[in-house]
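Removed: one protein chain of the complex. Kept in place: all other protein chains.
Chain IDs A, B and C follow the sequence of writing; residue 1 opens each chain.
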Amino acid sequence: MSTPPRLHSGHLPFQGRYTEEALSGRRSWIAEQTGVDLSALGGGPPPASAIEGNIENHVGYVQIPVGVAGPLRIDGEFAQGTFFVPLATTEGALVASASRGARAITESGGARVRVISDQMMRSPSFIFRSLVDSVAFASWVRNEESAIRAIAESQTRHGRLLSCEPTVLGDTVCLLMSYDTGDAYGANMVMRCNWAVCNYIVSAFPAQSGREILDHYVDSNMGAEKKISFFTYTTSMRGKRVVAEAKLDRSVTKSVLRTTPEDLFEAFVAGITPTAAAGSMGVNVNFSNVVAAIFAACGQDIATVPESAQGQLNFRLESDGLYFGCLMPNIVVGTVGGGTALPAQSAALDMMGCKGTGGAKKLAEIVCATCLALDLSTFSAICSDHFVRAHEKLGRNRPKTGPLGLPPQV
Amino acid sequence: MSTPPRLHSGHLPFQGRYTEEALSGRRSWIAEQTGVDLSALGGGPPPASAIEGNIENHVGYVQIPVGVAGPLRIDGEFAQGTFFVPLATTEGALVASASRGARAITESGGARVRVISDQMMRSPSFIFRSLVDSVAFASWVRNEESAIRAIAESQTRHGRLLSCEPTVLGDTVCLLMSYDTGDAYGANMVMRCNWAVCNYIVSAFPAQSGREILDHYVDSNMGAEKKISFFTYTTSMRGKRVVAEAKLDRSVTKSVLRTTPEDLFEAFVAGITPTAAAGSMGVNVNFSNVVAAIFAACGQDIATVPESAQGQLNFRLESDGLYFGCLMPNIVVGTVGGGTALPAQSAALDMMGCKGTGGAKKLAEIVCATCLALDLSTFSAICSDHFVRAHEKLGRNRPKTGPLGLPPQV
Amino acid sequence: MSTPPRLHSGHLPFQGRYTEEALSGRRSWIAEQTGVDLSALGGGPPPASAIEGNIENHVGYVQIPVGVAGPLRIDGEFAQGTFFVPLATTEGALVASASRGARAITESGGARVRVISDQMMRSPSFIFRSLVDSVAFASWVRNEESAIRAIAESQTRHGRLLSCEPTVLGDTVCLLMSYDTGDAYGANMVMRCNWAVCNYIVSAFPAQSGREILDHYVDSNMGAEKKISFFTYTTSMRGKRVVAEAKLDRSVTKSVLRTTPEDLFEAFVAGITPTAAAGSMGVNVNFSNVVAAIFAACGQDIATVPESAQGQLNFRLESDGLYFGCLMPNIVVGTVGGGTALPAQSAALDMMGCKGTGGAKKLAEIVCATCLALDLSTFSAICSDHFVRAHEKLGRNRPKTGPLGLPPQV
Partner (left out) sequence: MSTPPRLHSGHLPFQGRYTEEALSGRRSWIAEQTGVDLSALGGGPPPASAIEGNIENHVGYVQIPVGVAGPLRIDGEFAQGTFFVPLATTEGALVASASRGARAITESGGARVRVISDQMMRSPSFIFRSLVDSVAFASWVRNEESAIRAIAESQTRHGRLLSCEPTVLGDTVCLLMSYDTGDAYGANMVMRCNWAVCNYIVSAFPAQSGREILDHYVDSNMGAEKKISFFTYTTSMRGKRVVAEAKLDRSVTKSVLRTTPEDLFEAFVAGITPTAAAGSMGVNVNFSNVVAAIFAACGQDIATVPESAQGQLNFRLESDGLYFGCLMPNIVVGTVGGGTALPAQSAALDMMGCKGTGGAKKLAEIVCATCLALDLSTFSAICSDHFVRAHEKLGRNRPKTGPLGLPPQV
């Protein structure tokens, strides 16, 4: 975790201008604010040699524009201070909307965030002739836990096996192997460890028990890596489970968001019915926009966006404003390995003080807080767009909703 | 649709080398094979002015490496020929694995693909004092369909309103507004059209019926944009519903995939139990890897990866090989608008002949076929890794599984 | 539909007494109120001959006690008036709680209910060598719709084929065959019709197209009969989609439910977060209690409780009270066939005027309104049980919550 947080002041210069001068001016300003060298974001490819291990059949690069949302004040366990958040996207209005939400949160005192749990689970499966064998295997595994841990952890310097839980599905037993992977995403680390564990098991169990393992797979689908499953959604077995919240002042709601706590709350409640009717996983508006954009900017594996972007909002109307919070059960991030060492990606991480060791939980907190900011802004755009009561709206022309354009990019 | 497909011959040069010379050599080779100028993939930022409309608070660029998977032979309605598929990723082994699957498919005769349906749905909601009013509203909307269509289509040159279905949820009615958005993703187009429709409805319905609309929202969550919902998953109301298949020769299974049709089929069946036990949406291994990588390379909205990457595999063992296919219900792609006009992204689309008008369904077919290729390779990696029967494996050391490394990056 | 609704007056006698006299006295009183002979509820088995067609290996009977919930005032399209609802259950407090909810609704003016749609879908599947054939088959089926309808409807006097929609899943095509089954549940009718349609298709399609059907199944799992699927949940393709609502007076909330509109609303909102976190289908408390009890009392197929009991609540706080409503997408009921002709079951249907032809939609409306009543009461029990604010509750002993006992049977 390289950079101490700073308080940011002033405003991003050259707003709304798309010239080289404006671009480099904004970059310099952010660099100054954050104390980080951002020249790697200026364009130009990394040296080809830096790519080894990240891709095969390498033919070039795609440049995705990066904008900064913020400043966003965060009071987390790991992320403390005011942050500019790099978002790589080509969807107009996204950065502006996230920034508006960030402003509302920051002016209301900031977002509180906490990482509740953190683990990376993948699951090998073992198939037996009969459930009699699979039940015996589950017992055996429980007794072998320390041996299994030793084997797993022999394959990694940084990872720790948190638990190895056998789940009997009939003739099949899935082992839920959960690891602390430190600051790495850890999918490959976990795979390597599980591989060694499987090799041990397929040798030791038959030898010790006299029972046969018909088949085994080093990865069953029970871990649901990069996929949608309610198991990982409800148990947070993959990635960081993070909660965030803010208390929105009534005056800020008006000045920044052009709406009221009551309208926001009403919009939240009104959304429950359609969300449930659609058979949705969780309740949110567009966490995916933030997750995808931060992941692309910061060298994360964007194939994990489907699981990482899940989550639910929670609004509560209070007498003096609006409580709004969110739960994101499976944020899969790393700050070492993967694409994090590439120059631009490294600079993007550095902009938030998340580069390298110690950065992963901090990054997860920032992701969650930024999702909260964007959803707040989007909800506000929806609210300022609705007609509250028929008798209130006679003759009213639609007001402009400001910098987010018309109609709002919900 | 700019480029006619060509037959590819020979092999990508400089395999496994990470030098500038190898990089540009491979790029030139692909350029020659595809007849497309790929210099925009060479690195270097686009002019700042080109970014307008794609991002705010622009401070720079992130470079994501692009590799090509293929050649992949596709027999689609729109994609016909042999393709190299650009994948932007930092996950090592992904491109190699997709290429291996592509080779197996191509050597077996190619993948057949079809777009089954294509629409972009978003859903405004209207809230009434009582279900008596909401039921009356649903009837009124059905009678107003032609008026609503005229208003919606007045907001767009290219879009067509396909249907406007009222769904009564109690006091709330969601209108499922489905559009043909041509070659654009179309989220903003649909929003603009729905906005105009809402303005009409909140004026006309009360006036004509004497009934009150308490509230309305231009976007309820019933459309589940960029989110996970079973409604869109089961009905394919967002994006392109695409199916792909291939028939894998026994000999190719051996030579390319180092496994057998029987082992692949057995692995598929063995995966059903863990997949169902996890409460998964669909049955696949890692479609998300391909979807995220093509989307990043081609200027798609990577925030739509969660819905686009859903899907299910289907294996069938035949006497002379293996049938394997997949269904992807919601591939959200566009070849105009969004980030598709940026230089590198445009070149990536061009590499497949998908740039511009006429390219969206072709791109969807290629995405689906490439997902099939990757999942085939990953399944094979899992298979060659398992111990089929205890009595077959005595004393066996794990064989190397070739270019994908050990253990396989499942 | 045998009996006109009546207004009920007075109170059920012998409350809380469990003697033969009290039992027959209450039965007589209900019989008098409803104008229906309820002697068949008195006990004693039906003649053995009456059982033919309902069961095999018949060895006797189980007696499930029946209580009446109500009076419940309903303003439906089919159910109009004030009803006593027979509930067969052995779960203490259920009838009392439903009755309390019914009283609150009735004193507030009654429940409005509507059947939004009504169909019974089952789905055969057809498997082809390639998706090229399956796509061709889908086109062929669309052209054959009138022939298919004629064949289907030749198998039934009462049923009508509403739609026959081919869904391409790759090499597999499921036909979504939706029927109007009148007042019957209709599962067997639909099966018989689909059987005939399958026989036609497997003969006609190959002959006309020269394409092969590899396999077909008269019932695939796409229809999800008696099971949980989001497809039927979100599209209401099985049974009756029904919505109900009531507007609860503030004073009634206090006098009958011992709580306030604000507390009820707050409890509803507070429940969203845990409900979503659990990955629930819909949002309700205990619809299943009512559905199971009415189904058992009225000769319905209790194996359809899983799909029939799904649904979601919707609360809205208004200045003068509480709006609360619900949506139940798949209520599977019939008033002819199945167990409806058995003496006690027939009397139970008759008690609500739902016996025989014309009764099914009326029964569905009553089921939905009674679910609303029970959930209202249960929510109230939860509310009167919570401590709203720490400073309000100092020194407070838990008050008794009346006839529902302590703690409430949520």
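The rule is simple: contacts are C-beta pairs under 8 Å (C-beta built on N, C-alpha and C of every residue); 3 or more make two chains touch, one makes a residue touch a chain.
Only a predicted model underlies this, so the values are computations on that prediction, with no experimental measurement involved.
*Asks:* Just to verify: which one of C:Arg149, C:Arg192 or C:Arg250 makes contact with the chain not shown?
*Replies:* That would be C:Arg192, which touches the missing chain.
*Asks:* Out of C:Thr82, C:Ser123 or C:Ser236, which touches the unshown chain?
*Replies:* Residue touching the chain left out of view: C:Ser123.
*Asks:* Among A:Gly279, A:Gly299, A:Gly338 or A:Gly359, choose the residue that contacts the chain missing from this document, as touch is defined above.
*Replies:* Final answer for the missing-chain contact: A:Gly279.
*Asks:* For the chain that's not shown, point to the residue among B:Thr34, B:Thr89, B:Thr172 or B:Asn314 touching it.
*Replies:* Selected residue, touching the omitted chain: B:Asn314.
*Asks:* Which residue numbers on subunit A touch the omitted chain?
*Replies:* 112, 114, 116, 130-132, 134-135, 168-172, 230-231, 233-235, 241, 243-245, 247, 279, 312, 314, 316, 323, 325-327
*Asks:* Residues on subunit B that touch the omitted chain in the whole complex?
*Replies:* Counting over the whole complex, subunit B touches the hidden chain at residues 230, 233-234, 269, 272-273, 276-279, 281-283, 312, 314-316, 327.
By our rule, only the chains that are shown with their structure count from here on.
*Asks:* Just list the two chains that share the greatest number of C-beta contact pairs.
*Replies:* Ranked by contacting C-beta pairs, first place goes to A-B.
*Asks:* Which residues does subunit B have that touch at least 2 chains other than itself?
*Replies:* Subunit B, residues with two or more chain partners: 169-170, 172, 230-231, 279.
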